[in-house]
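Here the complex is missing one protein chain, while the rest keep their positions.
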Amino acid sequence: MKKLVNDPKNVVDEAVAGFAAAHGDIVRVSSDPTFIVRADAPVSGKVGLVSGGGSGHEPLHGGFVGVGMLDAAVPGAVFTSPTPDPIFAATQAVNGGAGVLHIVKNYTGDVLNFETAADLALAEGIEVRTVIVNDDVAVKDSLYTAGRRGVAGTVLVEKIAGAAAERGDDLAAVAAVAEKVIGQVRTMGVALTPCVVPHAGEPSFTLAEDEIEIGIGIHGEPGRERIQLEPADAIVDRLLGPILEDIPFVSGDSVLLLVNGMGGTPQIELYIVFRRAAEVLAAKGITVTRTLVGNFTTSLEMQGMSISVLKLDDELTELWDAPVQTAALRWGR
Amino acid sequence: MKKLVNDPKNVVDEAVAGFAAAHGDIVRVSSDPTFIVRADAPVSGKVGLVSGGGSGHEPLHGGFVGVGMLDAAVPGAVFTSPTPDPIFAATQAVNGGAGVLHIVKNYTGDVLNFETAADLALAEGIEVRTVIVNDDVAVKDSLYTAGRRGVAGTVLVEKIAGAAAERGDDLAAVAAVAEKVIGQVRTMGVALTPCVVPHAGEPSFTLAEDEIEIGIGIHGEPGRERIQLEPADAIVDRLLGPILEDIPFVSGDSVLLLVNGMGGTPQIELYIVFRRAAEVLAAKGITVTRTLVGNFTTSLEMQGMSISVLKLDDELTELWDAPVQTAALRWGR
Amino acid sequence: MTNDTINLDQLTGWLTRFRDLVTEQVSYLTELDSAIGDADHGSNMTRGMGAVVEKIQASPAGTVDELFKGAGMTLVTSVGGASGPLYGTFFLRIGTTAGPVASLDAPGLAAALRAGLDGVVARGKAEAGDKTMYDVLAPALDAFDAALLASSDITSAAAAAYSAAQTGRDATEALLARKGRASYLGERSIGHIDPGAASTSLLFQALTEILGEE
Partner (left out) sequence: MTNDTINLDQLTGWLTRFRDLVTEQVSYLTELDSAIGDADHGSNMTRGMGAVVEKIQASPAGTVDELFKGAGMTLVTSVGGASGPLYGTFFLRIGTTAGPVASLDAPGLAAALRAGLDGVVARGKAEAGDKTMYDVLAPALDAFDAALLASSDITSAAAAAYSAAQTGRDATEALLARKGRASYLGERSIGHIDPGAASTSLLFQALTEILGEE
């Protein structure tokens, strides 16, 4: 394992300190417990948005704290959900009196820890609503399972719900917008290489020089299926199939197309993927009206990518276009 | 070699097509010869900025085309300077009557091909000025050598010169601002892993599990020195030493600190690096007033990073802060 | 030896011994989690139980509820992930049910453990066969209760529970996961022992060992 780290135990703390040093104009960082809030938190009268989860997915979530998006992000250890206490503390820190929305990726650990934090907040008289992001179509959904995972679609939920909160929507309305995005976004990913968790020091799976994993999550876990390496276009087709069938997306739809790098993929490859995905959507009569390409929800240094498609309407488009000022996503200000 | 590509021969063309599809609001793309221009080019009365070089360094240069930065980018084959004809065509396409600035990284191939393109433009009556970026302190400069390479500092030159052009400076003034940035920025980099050029299919050097290359360029070439892997802080100190000695940077200086990922480095590691670099600068009485952290000048999937320090004054700070709207760098609009 | 009751020292010893076992087997637990999860169950449990024992040593509990509420709270605030809240709730409920007493008799311990299991189910919604810690905890407690019908000896009930725990742990290998991270693997989750089932089996191993001592 070769990494730019000091003691693996300090990876998250040192990175958060670096993040604070780099983005002092946008965020403040609290330590003990560790969380990141926007510089002007709490914003009086505005619904606060809190997300969080294991570290190693950067820029998710800290990179999305700022005007027009999250009010706070709570980083856990690498690939491990944070405990309830920092989530609760972050919730208190961003409560401007209009309640707080928890945006949680659907993993048992994240769900349970946020649940406890919400209970603690409620006990303090803070109104909390929770939305669970579960956009990963690689996982078959069912009432009897943990359900689908939350992956790169989370970024779109955070941006759009953040814009709704910023324009003054109340807690129920912000939660409703978030649920709408969750209902309309689907994602699937592929890994070319595994990643190495710093304290583990070993990749959690190994792939031969001609193998790839289809339907991976974002924690270096194996995917649904291991196949032979294929040309980029064939891989894109393989991911887009289940995505488009799921809602389904149909001719006449307007969509946002997100091609998300897993951390170690060169940008030139992401654009090769984007080209094919846009081509396939166009052939199906689906219009790509908004786009996002880059590393947004990563798995450390993993090579690979995910494709997300979000069905847009006028409201979602307007909220997507609204100004945002975070370390990793910025426009309009 | 595992990559998200189709035929290695088509990597650049397909990526440029994807880039065009993803960023149609910001750029237009010409094929045969291939170059990228901002959507509203040529801007009448404004100095045009053209940069370019081998592909594989994305987002450099295409990701920096747009309002407030470059007017055009000319991508060559992977790690190979473009030929003069597309550079000439791009120069014509962005000439708004106020002349064109060529921003060239100091590699023999880039310098020679831009030189020829400038001759061709001159023959057409277009005034061209050229600045050569050479920020890499890993290379000893001398009158008798090819001199230092141009690396990540190029991004800062492009942003600041772009802002000067946008505010209406004439060609001589824009060139002078660019030269000022070049005179005040220094960079040095490290590789943890090599990268693989798609058509080569093999890494151009190999490193053992406990070795790193200090003083690398951005073309997968070996660096000045191969050493044992060290903690991140020690590596940062090793890079910052030659950078700070070179101009030199001294107590009381205000600087922009850029921590640039080489393409395959997790963001969490870049922030660990940033933390240490900011710490070292603070200890020397140097104030970090502007920051940039991320993948800006890459070497495909290489793991590693470079640190750049730019001495700021009021003018450069103001130009840095000016609005910019490109695929990879955006604020103020 | 037989035990009609289990006292605060023994219960403290149970937690300490559990800490020792997860620490000894940290790599094993993490390997199990590599195969079907995210390779952190060993370090999660070691970190959490390490914190629990550290806290107990710094300020020993005066009553059973204090001991287990403290342990549960520490797990909740130091582990994260799925196992933190689940093990945390398990111990919190044990404490709440036990109350401010100095020791538990066999029915008292059985009731407390059962309340712990109910807490795990309330939080995680796991059912039999989902391939989770439930598949060790439930049969172990059933065996514990069944043994108590024959005799009020905690030692032999714990031994029965540990035996059922091992069987339950091994049986998770053949299951297709329906809860937790392993569920994302679908068919590929079959053929691996569930890491949480393995750590829960260590919990009963710790109990039998501590009761066998002295």
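Here the chain labels run A, B and C in written order, and each chain numbers its own residues starting at 1.
Just so we're on the same page, a contact is a pair of C-beta atoms (placed from the backbone, for glycine too) under 8 Å apart; a residue touches a chain by one contact, two chains touch by 3 or more.
What you see is a predicted model; the values in this text were computed from it and never measured.
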>> Given that one chain is not shown, what are the shown chains it touches?
In response: B
>> If I consider the whole complex, including the chain that's not displayed, which of B:S30, B:T83 or B:T130 touches that chain?
In response: B:T83
> Considering the whole complex, which of B:V197, B:A278, B:L292 or B:L310 touches the chain not shown?
Replying inline: B:V197
>> What does the interface between chain B and the hidden chain look like in terms of residue numbers?
In response: 54, 76-77, 79-85, 107-109, 112-113, 115-116, 136, 138-140, 142, 144-146, 149, 197, 199-200, 204-205, 217, 219-222, 224
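As a convention for this text, only the chains that are shown with their structure count from here on.
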>> Counting only Cα atoms for the centres, state how far chain A is from chain B in Å.
In response: 29
>> Using the touch definition from the top, which residues of chain C touch two or more other chains?
In response: none
